[in-house]
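With one protein chain withheld, the remaining protein chains of the complex are depicted in position.
Up next, chain A:
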Amino acid sequence: MNLDFSQIVPYIPFILEGIGATLKFVSVSIVIGFILGTLLALCKVTKVPVLKPFADAYTSIFRGTPLILQLMIIYYAVPQLTGYDISAFISAVLAFGLNSAAYISEIIRGGIQAVEKGQTEAAEALGIPYRPMMAHIILPQAFKNILPAMMNEFITLTKESALVSTIGYLDLMRRAQVVGSDLYRNFEPLLFAGLIYWVMVFILTQFGRLLERRLRQSD
């Protein structure tokens, strides 16, 4: 066994900076994915025509093609088509946000449809308009039920974020690779990066459990 972790010590600050880079674009992607996903889910359950086929087509496209392909198209094709030199960060946020919205919209749609029909009827019978009914009665119950699935999606997103290393964004993964080629030793930096990913996911999981427990107070 030829392992020597002491060699990566000088590179540790460089790798750790990748945590910030990764978290920055993952959190922005989650926000985009969540907001867009919620809107798409509302389109899917509405009776207004056109919106549903649009949302279904959107989901079909973003779930039906590889994420790395979407990332490449945004990063390489946008400059070719428009002449606008899109940054790696913006590309990453767009690709992950738009992609994740497709998955999140399906999760939320399922959550909305799982809320008992009587809840809608009770709200309607009270004369509560659609928006407050969705915002205060249906969605809070839907979100509570789908929290585990949602945490799953966020965890997947956090890990899949390593794909952005392919467009040169200096995230955790890319930095581990850079260190690897600098040292001609790959195992140590990759293992170190792996540990950091695991810790991030672990913290996210704990946070999810905490949230679940808080939402369960009405049970």
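As a convention for this text, a residue touches a chain if its C-beta (ideal position, glycine included) is under 8 Å from a C-beta of that chain, and two chains touch if they have at least 3 such contacts; residues count from 1.
Note that in this section contacts and distances are computed from a predicted model.
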Hey, which one's the missing chain according to UniProt: "MoxR-like ATPase", "Polar amino acid transport system ATP-binding protein", "Tryptophan synthase beta chain" or "NADH-quinone oxidoreductase subunit M"?
"Polar amino acid transport system ATP-binding protein"
Quick one: which of A:K144, A:K159 or A:R185 touches the chain that's been left out?
A:K144
Hidden-chain contact residue, picked from the options A:V9, A:L81 or A:L126
A:L126
Can you name the residues of chain A that touch the chain not displayed here?
116, 118-119, 121-122, 124-129, 132, 136-137, 140-141, 144, 217-219
